[in-house]
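Removed from the display is one protein chain of the complex; every other protein chain stays in position.
Here is chain A:
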Amino acid sequence: MRMFDGRVLLKQVILLFWPLISTWVQGAEKIDSCQLQVLEMLSSLGSAGGKSAKPSFVSYVTPEEIKSEKEPSRKEKHPDLLPGEVVFCSASTVLKYTQDDLSQRGVFGVLLCTNFRVSFVSDEEPTEEMGQLFKNKLYGENDIPLSCVDNIYGGSEDKRKLITGGLVKNKYPSKMIIHCKDLRVFQFSLSFSKEEDAKKIFQGIVHHCLEPKSLRCLFAFSYCENTSYPEAQRKKQTVMFDSVEDWTQDMKRTKGNCRVVSENSNFELSPKLPQYFIVPKNVSDEDLTKYQGKGLPMWCWSHHSGCALFKTASIPLVQEDNVPQTYMEKMLTAVAHNHLYSVKTEDLSDTLPTVQDILLSYNKFKQFFLIDNTTEFWMSDMKWFSSLDNCGWLDIIRQCLQKAVEVVESLEKENTNVLIMEEGGSDLCCVVSSLVQLMLDPYYRTLLGFQSLVQKEWVAGGHAFLDRSNHLHLKDKVESQSPVFLLFLECVWQLQQQHGPAFQFSETYLTVLSDSVHVPVFTTFLFNNDGHRDSLLRAESPHTQRSPLNCPTVWDWSVQFDCKAQDLFTNPLYTEKPKQDTSVRKSYRPRHLRQLSLPSSAFKTPPKKGFFKDEADNLKKILGVKRLSRWMLSPSSDSPQTSSSVREFYEAWQTKPLDYHGLLLPCLDGPSIRVWMQRYLRWIHDVQILGGGPVAMLSKVSEILGEVQELQRQLDRHGCTLTSNHKGARPRAKTAAAVIAARSSVRLSSSFPFVTSRNWAFKPAIPTSLLQSLMVTGMPGNLADREDDGGPESLV
């Protein structure tokens, strides 16, 4: 019986999608009928086998109340739908529990599932909030974009069960818990809704959030068809690295001298290669296409000394086959030729955790923040530090930063070309190469520079965003899911935390960016590589006049936030590079200038492990050793040496005066690598510091910064006044934080700007279960039992 039911459901599901897909292909005008169809289908889906609705619950809301709310709300209560957004199903009188509250209080409202999000619309009148200033235009605080749903749990009484998708049986849980990828936790009670509705909404949400779907079903496609973004606005000033000019420009900026390859602009060479890329000068045309781009050194960045950073996807080593070896040697020679005939290779697969390790570790780590209730929170508080160690997430961050510092050392101190490699060449290579560039190049620490860096290394660099996020819930892609990009942002946060004034963007910016990965609207995060995007967008636009679909990138921040809110993306501590003050900088970099002026042959680094000289024989020999060492040596055996070298490099750097526009190195010692509080703790009520947190500090700085800017303006105006005697209006410039602070009497909390403190009683969170935490028994002499005063003789 169940089997049969299942098949029926499956059919219905497939049926359900046909009209949608066909609608998208045919255009937007059919959406309405499609919506109807979908709703019909779903209602039949829900009622199949269901019992008639009967009041099977005890409610403390009287039936009259429910009725009075339900009737009018049915039609009115839905969120402001985005263009192309379609409501699949909805249920009224759903109770949304107040976060972190064991008392089971909450608000009633309508729960909907659309092709973009799961949305809860409260029956209560929305109150005007100061938090509106940081409102996301795409989704509100009670909306969860479908691809932001991490896990769904069904709960009844005390138990809670993970819903793994597949076909949900006729039953539905009375309580639905949704864990989001941005770490929000929602708890809904379905026991007050009509049984039919409840089942429908539960199955609908589970279906749309957890079942495999095709890329075309992602909201971006229906959204983009119904909105238009002017090209000019889209691009702004972020360098997109989707043209020869962008690449040439970046190479010129860093004074690199490699070869820009444009032959693949229509993916003639290979769909796996980027549209445009840069390789060492000595790489020939025929080298480009061998091994589908594997082993091909891709230029990342040139150091001012002339040496450069390259990355590549490593060629799997086949026994008895010399061809890849020879090719690899040729490529290494090409890299070495770039500068001073030296190259250092770093195989990241050997020394850094795999993408699976990263996922496993993160899955453990995130659990500390997905808090269902207060008791659970305070229980976990006891073992907080050891839990942090055990999940290994911070250690992975440290390893990535350390690897980046090692590469920086090679570039900065030894002026060697560096070739980093890993299996796919687009995961940890992206992490490390981006970090290296952030540490070395102050341009990438500006907001636009950072966005360009992500475009260059991640988007154009072919990071498989789609597979790594597995938005489509494809079963065969479960393995490839991994938060690699988030890992990168974590590393950036660490750098920013340690060297605040060096970064133009703020912590809030990074947090928002990490959230945006899960909003399926931006082309930035939807594809696996250039070729993938091209093939899909081409296929997606049958109307030739509207060639490639015009989706916004994540850098169009106005899609999500208005200007005021975007002000919070800038870091008030950031100091612009002083223009005239070259004397300071000179003292910092003369070494390299001198080296640059040396004829390249006159300067040769002594050969040591990992270095390659030009001589072919020697190269072969060393390469052989290197290959051998790859299999013989365990990564840990040579790590103490490198780590001590990194240590020395750091200490040498540390003794010099800190220049925020020069080289930046992170401190990697235990206490320096920290938890990204804003991202992970922002939704947890019990840890909000009311009236405190970094915002207490930063808003003061931004306030005075505003005053300084205002004075500067006034001064400029007075300069004019002296000549023209004209007085203009006096604009008030204040940064957003200051505006918010000044406007409200509410004290900001540590989770600013994500949560406003409105609903929170001015009451401290008193930790529960404290005593168990201290295992002080078993100490020498059982100190805990001793009297406060007097020596050992006064033992109780």
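Note that a residue touches a chain if its C-beta (ideal position, glycine included) is under 8 Å from a C-beta of that chain, and two chains touch if they have at least 3 such contacts; residues count from 1.
One rule holds for everything that comes next: contacts and distances are computed from a predicted model.
The listed options are "Globin domain-containing protein", "Phosphatidylinositol-3,5-bisphosphate 3-phosphatase MTMR2", "N-alpha-acetyltransferase 20" or "Proteasome maturation protein", and the UniProt record of the chain not shown names that protein "Phosphatidylinositol-3,5-bisphosphate 3-phosphatase MTMR2". Considering the whole complex, the residue from A:Glu85, A:Glu225 or A:Asp381 that touches the absent chain is A:Asp381.
The missing chain, though absent from the display, is touched by one residue of A:Gly140, A:Gly155, A:Pro271 or A:Pro501; that residue is A:Pro501. Where chain A meets the chain that is not shown, the touching residues are 377-378, 381-386, 388-390, 394-395, 398, 498-501, 572-573, 575, 650-651, 654, 667-672, 674-675, 677, 681, 686-694, 696-701, 703-708, 711-712, 714-715, 718-719, 721-722, 725, 727, 734, 738, 741-742, 747-748, 750, 762-767, 770-771, 773-774, 776, 779-781, 783-792, 796.
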